[in-house]
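Left out: one protein chain. Kept in place: all the others.
== chain A ==
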Amino acid sequence: MKFCVKAWSKGGGRAGVMQVGGCAIETPALLLTTRKGLPNFIPPDLLSSLPDPDSRLLQFSPLHFSEGISLKTISELGGLHQMLGLKEHVFAAVPRDSIISLPEYQSANKMGASFETPCGRLLIKPAQYMEMISSMKPNMWATLADEVPAWVSEKRNRASVDRTVRWLDECITSNVVTNTGGAVFGSIVGGSKIEERKRCAQEVAKRNVSGFCIGGFGLGESMDERPALLNAITESLPEEKPRQICGLGLPEEVLQGVAAGVDLFDSTYIYHLTLGGFALTFPLDDITKCCSGDQLCDDGTDGTKINLKATVYRKDTSPIKEGCKCYTCQNHTKAYINHLFNVHEMLAQILLEIHNTHHYLGFFHVVRETIKRGTFQEFRQNFVESRRDHIFAVALGA
């Protein structure tokens, strides 16, 4: 894996390129969430209809394979790329996925991290984790971390940093690490305590890792306290290595991360939108001239997304978004998708996940462009304010 920063923008954002698994991925980039390595709904043969190479970056949790298939069988199949028939894709392993692999800080102990999964509560030790990584052979993998929510005691928080650094060392010195071939991303925790975040980042930065995986966010800290924490971390990290983060899903949160110098983001946003029947519609071009408060969308939506389950779309023969090049918008209408939701057909989620993924990848593309052009700060401000204005205007109108 090779990474280099190509452009910096006022307001902290940086654009770069990551060469990994035969792909040149431009950053800031989105890691698509998967379940057992495949998208939640999109069938593998339709993955190629998504933007390339943006959509090749897939995130998975090794814990998804805790039952149903053994590590031995995965190894026999040749690892994840072979098993999933996605040889040209890039897999990033992170134990936490915020959907079905949730850190459970109370059951974690000095031996290992604990996660709530569909297979029950699992305690994962570094050696075990490395066995998983070694058999799955992802292109990139985060070291095992003890992620704790924002409200834990200082003592517990300190312990999480100590453990995470110790497990990092165990992971990278484990005797299977040479089998993996993947790039190591050292995990950084520290909760919502600036000093602990700094301490952890500094310690991890000393290790021989290819990048950094910032954990412990999206676990109870407020959006307001986040920038200071993020900056404390990134200021302690070397510029030339990529920074990945978990738990920042919403566009506004991604923008916070970008401003602090983060390069790779996972997100459950697409998954939750899709489950709820929502399709993203916010404008992707010329966002710096976003609609102001008086230009309220007359369908009562917030201008960001629409809910395809709403009866107003029963006879709407237009695509979700005019001009959207995704498979769904090129082939189907809002009326059809509305009907699919009414009759509880899985195709509804498939079509929505395709559109939402396409759209969100488009958002990341715009972010990268504004960084290269030096207009990121302005773009971010406009984006956040226009969404706030809408909600305010709707509330006033209600």
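Note that contacts are C-beta pairs under 8 Å (C-beta built on N, C-alpha and C of every residue); 3 or more make two chains touch, one makes a residue touch a chain; residues count from 1.
In the analysis below, contacts and distances are computed from a predicted model.
Asker: Just to verify: the chain that's not displayed, which of "Centromere protein L", "ATP synthase subunit delta', mitochondrial", "Queuine tRNA-ribosyltransferase catalytic subunit 1" or "Histidine-containing phosphotransfer protein" does UniProt list as its protein name?
Answerer: "Queuine tRNA-ribosyltransferase catalytic subunit 1"
Asker: Could you tell me which of A:Asp45, A:Glu240 or A:Asp285 touches the chain that is not displayed?
Answerer: A:Asp45
Asker: Decide which residue listed in A:Arg56, A:His332, A:His358 or A:Arg380 touches the omitted chain of the complex.
Answerer: Of these options, the touching residue for the absent chain is A:His332.
Asker: Which listed residue, A:Pro118, A:Gly181, A:Gly220 or A:Gly276, touches the chain dropped from view?
Answerer: Checking the options A:Pro118, A:Gly181, A:Gly220 or A:Gly276, the one contacting the hidden chain is A:Pro118.
Asker: Check the options A:Leu30, A:Leu50, A:Leu63 or A:Met83 and report the residue that touches the missing chain.
Answerer: Candidates A:Leu30, A:Leu50, A:Leu63 or A:Met83; residue touching the omitted chain: A:Met83.
Asker: List the residues of chain A that touch the chain left out of this view.
Answerer: Contacting residues on chain A, toward the hidden partner: 35-36, 38-41, 43-46, 65, 67-70, 73, 76-77, 83-85, 118, 314-315, 317, 327, 331-333, 335-336, 338-340, 342-347, 350-351.
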